[in-house]
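Note that one protein chain is taken out, while the other chains of the complex remain in position.
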Amino acid sequence: MDSTANLAGEGTVSAEAAPFYKRLLRMRETGLIVIILGLFFIMSFASPYFLTWANMRAMSMAFAVDGILVVGMTILLISGGIDLSVGSVTALAMVIAGWLFLSGIDPWVASGISIALCTGIGAFMGFFVTRIGLHHFIVSLAVMVIARGACLLFTGGRPLGLYTLPPEFKFIGQGTIGPIPIVIVIFLVFVIAFDFMLRRTTMFRKVFYTGSNEKAAAYSGIRTKKVIFLTTTLCSTLCGVAGIIYMARFGSAQPTFGLGLELTIIAAAVIGGASLNGGSGSILGAILGVILLSLVSSSLALLDVSVYWQDIIRGSILLAAVTIDHYLNKRRA
Amino acid sequence: MDSTANLAGEGTVSAEAAPFYKRLLRMRETGLIVIILGLFFIMSFASPYFLTWANMRAMSMAFAVDGILVVGMTILLISGGIDLSVGSVTALAMVIAGWLFLSGIDPWVASGISIALCTGIGAFMGFFVTRIGLHHFIVSLAVMVIARGACLLFTGGRPLGLYTLPPEFKFIGQGTIGPIPIVIVIFLVFVIAFDFMLRRTTMFRKVFYTGSNEKAAAYSGIRTKKVIFLTTTLCSTLCGVAGIIYMARFGSAQPTFGLGLELTIIAAAVIGGASLNGGSGSILGAILGVILLSLVSSSLALLDVSVYWQDIIRGSILLAAVTIDHYLNKRRA
Amino acid sequence: MQDDVILNISNLSKSFGPVKALRGIDFELRKGEIHAIAGENGAGKSTLMNVIDGILQPDSGQIILDGASVKITSPTKAQRLGIGFVHQEIALCPDVSVAENIFMAKTNVSRSWLMDYRKLEREAIDVFKQLSDIDPSVLVKSLSISNQQLVEIAKALTLDCRILILDEPTAALTEAEAQTLFAIMRRLADQGISIIYISHRMVEIFDNCDRVSVFRDGQHIVTQNVKDVGPSDVVNAMVGRVIDELYPEKQRAEARSDEAILEVRNLSDAKRFHDVSFALKRGEILGIAGLIGAGRSEIVKGICQLEGSVSGDVLLNGTPLKLKNYQDSIANGIVYLSEDRKGDGVFLDLPIAANISALKLEQVANGMGLIQSGAEMAQADALGRKLNLKCGSLSDPVSSLSGGNQQKVALAKLLSVNPRLIFLDEPTRGVDVGAKSEIHRILRDLAHDGVGIVVISSELPELIGVCDRVLVVREGRISGQVAGDAMTEENIMHLASVMDADAAVA
Partner (left out) sequence: EGIMCEPGETYIMNVMVSGHPYWVPVYQGFKQAAEAFGCETVFSGTPDYDITKQIASFEQDMVKSPAGVLLHPMQSDPFIEPINRAIGNGTEIVTFAADSPKSNRTAYITSDNHAEAKFAAEEIVKQVGDSAEYAVLENPGQSNHDLRVTSLIAYMEANYPNMKLVGRQATNQDSNAAYRATSSIIQANPEVAAIWIPEAGSAEGAVAAKLEAGSDILIMHADVTPTTLEHIRAGNIHMSLNPNQGVQGFMGFMAVHMANRSEIFDPFNDWKTSGFNPVQIPFVDNGFAVITQDNADSFDLNVYMDGRDAS
């Protein structure tokens, strides 16, 4: 039943007739929401600092930009692909934009060039996957290594200090609108926009068809290669966007940024219901996945849990969460 | 045609009738062999030291133990699974055995306990996959984090110095039989044994059936859950074996050993023809994959290529190699 | 008499969530009989077989084998009890050779440690001698769907079983292979093996079976000796009403037109077919017949630009088409219904409604490209009703449907776009009698309205019943055509297998 999730929210005749709480219960994401609320509940007893505005802000800042990456990854997973290069392409986006800025180019232009370059990288991967016929896994693994190498090459292995970025540029990473950080606003805009598009637009519906059964999609007149090419490219483009936001936020570009990030991002999408075989997944779920992972890390830090125990607890909570989610979904189905 | 690999050597009537060189040409692995020989050829011109015995020996030592890991991973991939925890479980095997040894237990007994523990970890993952119904990816990701945490816990984050290991124990990691290092001998034994078993035994054929179409296999009476459970367990057991050999070889147990190793191992298996969707793969191919990756790294070091270029070159060669291999296979098919 | 009851099912029920697939089924199977089961799509036939094979567990009820109550917990257990099963949906390992697929169950229980590939292939050749000439060393994924069906049958024949279940084995087979299969079935029955045979083809049931049981809505309606009843009785019991005319009225002579909707000239591709020329006239339904692997599907896919690169001319309504790919075909109103439903016909994991709308999403979207779920549901609902689709909810995944209902979804998808030219490859594969005649009527109506209809079918009675003219393909060439009174099974079989000449055209 998992895989109907994405379309069900909007689609079913019965769902539209049912009252709101029933629809909520049927959603794929409900299990995750319950688990996250449970953790919130526990944490608010465990630490007096947990429910403070400052802590909430710190916690959301920790996952906001990763949230943009997970959007791209989820869409790519739905189309049947995967991308191991997200960490290094994000780093490369920072490095290229930073390097261009330090060479005297306007930071906005530099950012544009850098995002375009990431799009190019995505197109490059898309080419190898759709034209040559290689597997996403191996292509993106190679690109992960190449992009990391390019980061080293452009920086000589040293972080680029971008303290001189103009304040209006830094604003996108550090500013706030009222009490809300801009980063969170950008995150919400991306998430809501893509969640809506994925559920509602014909364009993105084709992504589901392609991932569910590529041959049947081709036999339905969908240019599946084009779809896969585009989802691959989109994922890298969003890496570019995330890289620029990180750069504005940190005022620096670090060549070693995002080591191992790909696994976190894929894990978040999978926890949120995306299938590694394609054809199912949802943005909302994936974002909940990111929030869950980030919440656990933040909570362990807040409680000053010994570092020697943190990983064990973190892994166990992850396993427990997916198990509980699995049972909650099974019960409902 | 990819997936005939497994049978080609042994199986098909037509293959047995054909002359040797034709059989060779038809093998899935031929493309990789050609690429590796090509690199050998280029390197022997590029560096006078390349074709020395000492260099060959050093190069083989560099991939021998990873070769054992890739055996387990390939079998697991064929059955339709995947394991992200190989790096940290290998580290845990070192750490546990080292810790037991330092607590005064005989190193052989300690190694036995440690390997048994790894088997237990594999069984734990197998349980979550086959009984609970979670995906290998997410279960092994959680275990990867937990095992790394356990490494920290047992060592306090500090490498364990095992200089006092008895010489007959270190022998398995450092000794030689004649001019051949024991490590290479162990590696060859594992590879040949598993390659043979995977091609010829009824037991391992069930792994192919299960991975190719779990439902069809189950309809034929194969206990597919048991098969998957066992391949998952085997992969972790081999991590244990590899960990012990590494410990004997380096005379230390590092809690941070093998970070990111999972991707290298999976990449090697995939380069060697294993499908991420299960049902196909071969030990010989996977070993050639490990050799290729290791050969590239060793060659770059031998030629003293600038570190800032190495990753770019490495990634590009990887991409080029899989592309060439893909075309060579396509032409033949 | 009572003594030779080998299998007895009593009061067995099974639900999938709200869907009650079986409600208190009773069924008995005697030693050495061929027992047919008939029923509409979704009546619960496959579900019962899955229960007997241990794939599904019943909610309640008993299975009595040889007088003792048994619990069949898995296919392994079923195998040990001597039950063999040819599934409706092909379940083979695509990455593994034909020989290994056939002997998978044997390998599984084999006490030998090592594989003996040579022996496997020798034995596979032996098995195939009776059926077909498939090379046992090739991989299953390289076979066409009908050959896969043969492998599936061969697989069951190698089992040492007392009860053999065949769930619509002939759906994708042509007459010749089907006859071979029946001969084998008879021989097995004579050896004392009991066979359960599920089919929607009445002729097969009446020619080959001893008894027939009819299911409806998950209930057992009646079991009778075949010789005591006629096809109309069975159909009647199945659908609960009388279907008077199985096939719609054909095109009348005066309605015949010379206007060609489709004209194909000298169509060839690299290896599978050569020099194919034919024309489809306005208002007519054209059939294509041939043996397995004759190249019927390839020709049609070639016209639609679905596979391979073809040379030759294709004219639609007199204007030459310049189709580069299947998207162009669809844009021109040319659509193709695949013979491989599971492989490329439907999206098993996606909702029924989303399957039906897939061909032209614009139809259920507003101007801004937003899918209107109401419109999507309404479309699925309308087409579902028209084809008598039986499902729980239109937002359930297609995988929850019975085989025949999945076929209806695939068909609904094509009909959703109001095409100008439809190629149907085995359109009624697995569809029950009632729905089948409904589909035929729909096709006839479409043809009457000027839509071009080309039907490929392995079921000759269907071709003869529904088509105005039938082309016969042999080894990638059109070996002849038949029409009118010359449209007989004998003539078609003859053209398909030996003769190469134009048969009489009425």
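Chains: A, B and C, in written order; residue numbering restarts at 1 for each.
Note that in this section a contact is a pair of C-beta atoms (placed from the backbone, for glycine too) under 8 Å apart; a residue touches a chain by one contact, two chains touch by 3 or more.
Bear in mind that the values here come from a model prediction, so they are computed numbers and not experimental data.
Trainee: Check the whole complex and report which displayed chains the hidden chain contacts.
Mentor: The undisplayed chain, in the complete complex, is in contact with A, B.
Trainee: Quick one: say which of B:I180, B:V307 or B:A320 touches the chain that got left out.
Mentor: Of all options in B:I180, B:V307 or B:A320, contact with the hidden chain holds for B:V307.
Trainee: Would you mind spotting which of A:T201, A:T256 or A:S316 touches the chain that isn't drawn?
Mentor: With A:T201, A:T256 or A:S316 as choices, the missing chain is touched by A:T256.
Trainee: For a quick check of understanding: of B:V139, B:L160, B:A217 or B:I313, which residue touches the chain that isn't displayed?
Mentor: If we include the chain that is not displayed, B:L160 is the one touching it.
Trainee: Would you indicate which residue among A:S85, A:T130, A:S275 or A:S298 is in contact with the undisplayed chain?
Mentor: In the complete complex, the chain left out is touched by residue A:S298.
Trainee: Residues of chain A in contact with the chain that isn't shown?
Mentor: 49, 52, 54-55, 57-59, 61-62, 65-66, 152, 156-159, 161-163, 174, 246, 249-252, 254-257, 259-261, 294, 297-298, 301-302, 304, 306-308, 310-311
Trainee: Which parts of chain B face the unshown chain closely enough to count as touching?
Mentor: Touching the chain left out of view, chain B contributes residues 47, 49, 52, 54-55, 57-59, 61-62, 65-66, 152, 156-163, 174, 181, 246, 249-252, 254-257, 259, 294, 297-298, 301-304, 306-308, 310.
Definition applied: only the chains that are shown with their structure count from here on.
Trainee: Of all chains present, which has the mean Cα position farthest from that of chain A?
Mentor: With centres defined by C-alpha atoms, farthest from chain A sits C.
Trainee: Averaging only over C-alpha atoms, locate the centres of chain A and chain B and give their separation in whole Å.
Mentor: Taking the mean C-alpha position of each chain, the two centres sit 30 Å apart.
Trainee: State the interface residues of chain B toward chain C in the complex, per the touch definition above.
Mentor: By the definition above, chain B touches chain C via 1, 3-4, 7, 10-14, 16, 199-203, 205-206, 208-209, 211-213, 215-223, 275, 279-280.
Trainee: Applying the document's contact rule, which stretches of chain B touch chain A when the two form their complex?
Mentor: Per the stated touch rule, the residues are 84, 128, 132-135, 137-139, 141-150, 152-153, 156-157, 260, 263, 266-267, 270-271, 276-277, 307-316, 318-319, 322-323, 326, 330.
Trainee: How about chain C: which of its residues touch chain B in the complex?
Mentor: 53, 55, 74-76, 78-80, 85, 87, 91-97, 100-101, 104-105, 107-110, 112-115, 117-118, 121, 137, 139, 141, 155
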